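Before we start, here is the structure in question, set down as structure tokens.
Of the protein chains in this complex, all but one are displayed in their positions.
Note that the chains take the letters A, B and C in the order they are written out, and that residue 1 is the start of every chain.
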Amino acid sequence: MELSVRFFALYRERAGCSVASVAVPEGATVAELVASVRALYPRLAPPDVQIVVAVNEEYADPETSLHANDEICLIPPVSGGD
Amino acid sequence: MELSVRFFALYRERAGCSVASVAVPEGATVAELVASVRALYPRLAPPDVQIVVAVNEEYADPETSLHANDEICLIPPVSGGD
Amino acid sequence: MVIAMSEMIVITCEELCPDQFTNLVRRDTNGAVVTFLGTTRDTFEGRRVIRLEYEAYEEMAYRKLEEIRQQLKAEFGVEDVAIGHRIGVVDIGEISLVVAVASPHRSEAFNACHEAVNRLKHSVPIWKKEFYEGGEHWVACEDHMFQERTESSPEPLAAPADND
Partner (left out) sequence: MVIAMSEMIVITCEELCPDQFTNLVRRDTNGAVVTFLGTTRDTFEGRRVIRLEYEAYEEMAYRKLEEIRQQLKAEFGVEDVAIGHRIGVVDIGEISLVVAVASPHRSEAFNACHEAVNRLKHSVPIWKKEFYEGGEHWVACEDHMFQERTESSPEPLAAPADND
């Protein structure tokens, strides 16, 4: 299935686009999707950095299964600040 | 010496006036002044309640000696509240 | 009539405007401003309150507020503190107290602002009289300090723990 993936902030700049279409097998997990995205955009983040993913506006575990029409976003580290 | 004593809030209402002239011996202490004020205004506060006194805009100990022209105020318990 | 003596400490009979105090402490070097408003609640210890009236020993209240302001700047390292206290009649929902604290970082601003209000309630000679249905009552003064009750002393609807 083709999933639409949105990028924000640093990931958007590194990917060079706001949204990408990524092909994964039916029932693929978040971890598998991230691997595919990394293959397409190798400069997104170093290999040791875990990329956080939101599915349907909620933070998702790497094991979460994905479905067609899921709203998928890659979430860079949130600002913090004090 | 004659000292001018100001009353606020509950003390003002119980004394029935904002300011009173109280005669005490030269060099009298705050405690002695309070005793004289209590004698003049017995309804001010029950005997077991310690009356707080400010001298020249600062909280004063009972042993503090008083001088003519000191600014003396009787301070009821401060509002608190949460 | 504004009784204020310094720009950063205001004691006034007029309505307090929170923005005035917030803006007094804002600086480009700060990332955080915490502003506290004390407002008149419609109930107090189970009684329905109609209005409050504040009375101050103004000269000393001003000195004590300035003292608290300087203490907090020294102890918490906050950039600045502005305090406004209203006196006279304060109707339900209106603001009696504004404390604004600015700091580069937020923790200090929150802690210093909270501590400012605590200290203020303990050491500044300002008294609050509550007018409720059927009577009136100097807050703190008549709560547990005086066994002797006046004619108008309150009979609470509920029995709060710290009353009597």
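As a working rule, a contact is a pair of C-beta atoms (placed from the backbone, for glycine too) under 8 Å apart; a residue touches a chain by one contact, two chains touch by 3 or more.
Keep in mind it's a predicted model, so treat the numbers as computed, not measured.
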item	value
Residue of C:19, C:75 or C:133 in touch with the missing chain, whole complex considered	C:19
Positions on chain A contacted by the hidden chain, ascending	6, 8-10, 12-13, 43, 45-46, 48-49, 54, 57-59, 73, 75-82
Contact footprint on chain C, counting only the chain that is left out	18-19, 22, 26-43, 92-93, 104, 106-107, 109-110, 113-114, 117
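Note that in this section only the chains that are shown with their structure count from here on.
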item	value
Chain A-chain C separation of Cα centroids, rounded to whole Å	51
Numbers and ranges of chain C residues touching at least 2 other chains	none
Shared interface positions of chain A, touching two or more other chains	none
